[in-house]
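As structure tokens, the structure follows; a few thoughts come after it.
All protein chains of the complex are present and in place, except for one that has been dropped.
Each chain gets a letter, A, B and C, in the order it is written, and its residues are counted from 1.
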Amino acid sequence: MNLLIISCGGTINKLYNELTGELEIGESVAQNIYSLARSNLAVRELSIIGKDSLDMTDEDRALLAHSVKDSAEENIIILHGTDTMDKSAAVMPKDKKVVFVGSMKPYSIEKDEAIFNFACAIGFLRSNPVSGVYISMHSLVLPHDKIYKDRELGVFKPLK
Amino acid sequence: MNLLIISCGGTINKLYNELTGELEIGESVAQNIYSLARSNLAVRELSIIGKDSLDMTDEDRALLAHSVKDSAEENIIILHGTDTMDKSAAVMPKDKKVVFVGSMKPYSIEKDEAIFNFACAIGFLRSNPVSGVYISMHSLVLPHDKIYKDRELGVFKPLK
Amino acid sequence: MNLLIISCGGTINKLYNELTGELEIGESVAQNIYSLARSNLAVRELSIIGKDSLDMTDEDRALLAHSVKDSAEENIIILHGTDTMDKSAAVMPKDKKVVFVGSMKPYSIEKDEAIFNFACAIGFLRSNPVSGVYISMHSLVLPHDKIYKDRELGVFKPLK
Partner (left out) sequence: MNLLIISCGGTINKLYNELTGELEIGESVAQNIYSLARSNLAVRELSIIGKDSLDMTDEDRALLAHSVKDSAEENIIILHGTDTMDKSAAVMPKDKKVVFVGSMKPYSIEKDEAIFNFACAIGFLRSNPVSGVYISMHSLVLPHDKIYKDRELGVFKPLK
């Protein structure tokens, strides 16, 4: 399975800057996670945008869609903030296997959830699903329009 | 998705006993991992056998097969030592969706790999695969007879 | 050794709030750390002020000094933000053994440094030092006016 991982920033990639006391978008954490595949994944990585998903613009989403369209890989994981994941997912090309992954807590603070959400995406792609745009959060991997973020609970839930 | 998790022991469940200085089979770590699903999984848990997989007998495997056969759930994850995972997988009923999961390092020592392997199994089951017996290790989720453990490298690899 | 731990907030006690995406002052982390003493410490705990140290006022410092003065314990550790630790230290009573402890990174993000700075304070108090007001940071335990924070490096250094 050839895999492209596009990192757009988001909470999953945030790091504590001890001089400012603020959390900032850091390098993509993808490699830390997929190294757990112990050599069974061929991965290409791309880092673009590098924003909180609340700050993403239509231009950013157009760039992301373009990167997906342009890629040689059929399997694509997108690291993305959880707040506007659904909005970005809605404008992606539908003819590849695209899975959005994020986390409620930064990998640098509590890596468990980020690993879990990411690895669910990998396991789902291993099943060779039909082309489409999916979201992998909190053990669900669903078409992007069948899942939503319950902002009060901080949990993604299936849409009935 | 209703899910049964059967824990048979294995490295994934080992804990350090500080009075003896030895690693021993502890409680199933499954709940620690699936709590990351944040309420999106209905799980029943069963702990049986509780051994290093090298010590498992034919009786143990018969008990495991029986537990799978008897379960009401269609989706079953089995926590199992990596050394004889293939041997146990070979004698499971084929009419459910059964995924074996283990790890090279105990969850209590380095939880990343255990979470990764487990979550790959969840993501795979979310795709609603055909019934069968699978192994989820190191980002691969394959029919049990299409994957093997490279004992020198400590990595599961696809069988050509 | 009877010990009072006063928590004033500060970076050491910050927690990630996943709903706001911000770091906030949480409960005192002292108990997580001193539980490593495995029963060899009698500890009383007091949580006051609960602020970033940059936001502490003269009233806050007066309250802190009062709490030190009023305590029955002779050994006192104060969890405090690193930015104005020196300012608070300067107004403490001098007739007890008072040690300020903080960390550059929150315990919840990287606990190592917080444990290290705290345990240095404990080891220092175990030597039964002369009364005074000390700062324990980055392996130094010095009278509060013999140590400063190098803000560029994010490291406490001895004053020559």
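Everything below uses one rule, namely that contacts are C-beta pairs under 8 Å (C-beta built on N, C-alpha and C of every residue); 3 or more make two chains touch, one makes a residue touch a chain.
Computed from a predicted model, the values in this text were never measured in an experiment.
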Omitted chain - touching chains that are shown:
B, C
Of C:Ile25, C:Leu79, C:Met92 or C:Ile122, which sits in contact with the chain we cannot see?
C:Ile122
Chain B residues touching the omitted chain (full complex):
11, 16, 18-19, 21, 23, 52, 104-106, 108-110, 151, 154
At which residues does chain C meet the chain that is not included here?
33-34, 36-41, 111-113, 115-127, 129, 136, 138-142, 153-158
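Here is the rule we use: only the chains that are shown with their structure count from here on.
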Counting one step for each move to a touching chain, how far apart are chain B and chain C?
2
Most extensive contact between chains (C-beta pair count)
A-B
Counting in whole Å, what is the centre-to-centre distance of chain B and chain C, each centre being its mean C-alpha position?
45
Taking each chain's centre as the mean of its CA atoms, how far is chain A from chain B in angstrom?
26
Could you state the distance in Å from the CA-based centre of chain A to that of chain C?
39
Enumerate the residues of chain C that touch no fewer than two other chains.
none
